[in-house]
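First the structure, which I've put down as structure tokens, then a few questions once you've had a look.
With one protein chain held back, the other chains of the complex are shown just where they sit.
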Amino acid sequence: MTATTRPAAAAPAATPAATPAANPAANPADLRPQPLPRSRFPRFQTIATRWMDNDLYGHVNNVVHYSFFDTAVNRYLIEAGALDIHDGAVIGLVVQSQCHYFASLAFPQMVHAGLRVAQRGRSSVHYELGLFGDDAELAAAVGRFVHVYVDRASRRPVALPERLLAALAPLENAA
Amino acid sequence: MTATTRPAAAAPAATPAATPAANPAANPADLRPQPLPRSRFPRFQTIATRWMDNDLYGHVNNVVHYSFFDTAVNRYLIEAGALDIHDGAVIGLVVQSQCHYFASLAFPQMVHAGLRVAQRGRSSVHYELGLFGDDAELAAAVGRFVHVYVDRASRRPVALPERLLAALAPLENAA
Amino acid sequence: MTATTRPAAAAPAATPAATPAANPAANPADLRPQPLPRSRFPRFQTIATRWMDNDLYGHVNNVVHYSFFDTAVNRYLIEAGALDIHDGAVIGLVVQSQCHYFASLAFPQMVHAGLRVAQRGRSSVHYELGLFGDDAELAAAVGRFVHVYVDRASRRPVALPERLLAALAPLENAA
Partner (left out) sequence: MTATTRPAAAAPAATPAATPAANPAANPADLRPQPLPRSRFPRFQTIATRWMDNDLYGHVNNVVHYSFFDTAVNRYLIEAGALDIHDGAVIGLVVQSQCHYFASLAFPQMVHAGLRVAQRGRSSVHYELGLFGDDAELAAAVGRFVHVYVDRASRRPVALPERLLAALAPLENAA
């Protein structure tokens, strides 16, 4: 795995401060992306890698990481009783997402996805996620995505429902 | 489709300038993400949506967009003779990726992926991509990802090969 | 590609007549699975392979072939005006599927999926499909799946709708 850590080591060069778009976190402190420790995340969801997650290069394809993000957040919200994907009047739409890759994940590893709420708006939630392979202490990848909650029918943004706010509370510890 | 444009209209609020991480493009001009027109992209690759790309909400799942990015760039490079995914001595590793979603894509649409090189380093390429559904003039989604080219064996970053530079040239027009 | 044709050559041994479950077609003539020619299929749908379709072994993963089947049949039915996946009162549920693999498919090939109706019941349709890579004359894989059409709400089998029967007619030529 150390092999593919090198490009990460090279990442700052590849993503100069001139491209703050490269910033995985909001606070100036880490303008340069860096792997985060498990301690940054208040909750975790475990997801098994699948044979076909590995691409030709023998590692979990970069696309699959976003499926881990989606799965971790939605499963957490469903388990917390804050999301009814079949009949809920309010649904979360992803309006932006991003990921920084620091090391490889590979089948048959188990992935532990750390969840944190980085920011909240009236209708939106910025989630920060870290993906940890097996017992790794540092995240192999760190991502963010923004959910805007809308009325299922009109698709107009709505204020975050009470039950959602209650479910998010444990994810909002200071990082 | 206009329905899911609304959350996009709401996106600036969801992604204040204070989060430049939300910026899909490098130049200050578009600090706020916005759908881009086809004219921004010098080359296109067509990809058919698949039944299972649609998620429970009836639209192409946000994860799949990254598969379109990967596919469009790699197919372009292979067709240009600049990438040998099986035996090439140099391979591109994705160290970061991001996407902004403005409107829905849905099976059975054809997706036209516009490609542009936004930035180049010694070992890295920042690609900007726009995804257009069928005949749409504005992108349903705009993404970026950064490839760092490394030696297949050592995984150490290497200078971009000549053939890659030649293949990238047509993608580097000013936007 | 010839490489992975060998296991196919070995397939009869691997699937003795004692396992008719191995039979991809209904008529005794081909009790042993064999690659079928394009001429067997009255209609085709073209699907682009994607970078992540390739697995660690450098070929389209065996799972993806079923996505091609699903996509080819559903797209054909939608284009024929016989399927409204969002609001239709009748939906097709897959109750069984199978595939025989004869040769490899690999990104960035285009896949041409041949469609044929092998059998029809009151509520069910047996589709036979052949997947052809680029200009290949013989199918790299041949599959079947059975759709049972049910009422969207009750999920009870219903007689095949008129519009579906009309759309299926061109797929029912003798093989």
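Letters are used for the chains, namely A, B and C, taken in the order the chains are written, and counting of residues starts over at 1 for each.
Here, a residue touches a chain if its C-beta (ideal position, glycine included) is under 8 Å from a C-beta of that chain, and two chains touch if they have at least 3 such contacts.
Since we're looking at a predicted model, the values are computed, not measured.
Engineer: Just to verify: which one of C:52, C:99 or C:167 makes contact with the chain not shown?
Structural biologist: C:99
Engineer: Please output the residues of chain C touching the missing chain, sorted low to high.
Structural biologist: 3-4, 6-8, 10-11, 13-15, 18-24, 26, 33, 56-57, 61-64, 66-67, 70, 85-86, 91, 93-101, 119, 121-124, 126, 144-146, 148, 150, 154-157
Engineer: In the complete complex, the non-displayed chain touches which residues of chain A?
Structural biologist: Given the touch definition above, chain A has residues 46-48, 50-52, 54, 58, 67-68, 70-71, 74-75, 78-79, 85-86, 107-108 touching the missing chain.
Engineer: When the complex is taken as a whole, what residues of chain B touch the one chain not shown?
Structural biologist: Interface with the chain not displayed, on the chain B side: 51-52, 54-56, 58, 61, 63-64.
One rule holds in what follows: only the chains that are shown with their structure count from here on.
Engineer: For chain A versus chain C, which are copies of one sequence, does the interface use mostly the same residue numbers on each side, meaning over half shared, or is it different?
Structural biologist: Answer same: the two copies use largely identical residue numbers here.
Engineer: Calculate how many whole Å lie between the centre of chain B and the centre of chain C, each centre taken as the average of the chain's C-alpha atoms.
Structural biologist: 31
Engineer: Could you grab the centroid distance between chain A and chain B? Build each centroid from C-alpha atoms only and quote it in angstrom.
Structural biologist: Distance between chain centres, rounded to whole Å: 19 Å.
Engineer: Taking the mean of the CA coordinates per chain, how far is chain A from chain C in Å?
Structural biologist: 36
Engineer: Give the residues of chain A that touch two or more other chains, as numbers and ranges in rising order.
Structural biologist: 56, 61, 63-64 - these are the residues of chain A that touch more than one other chain.
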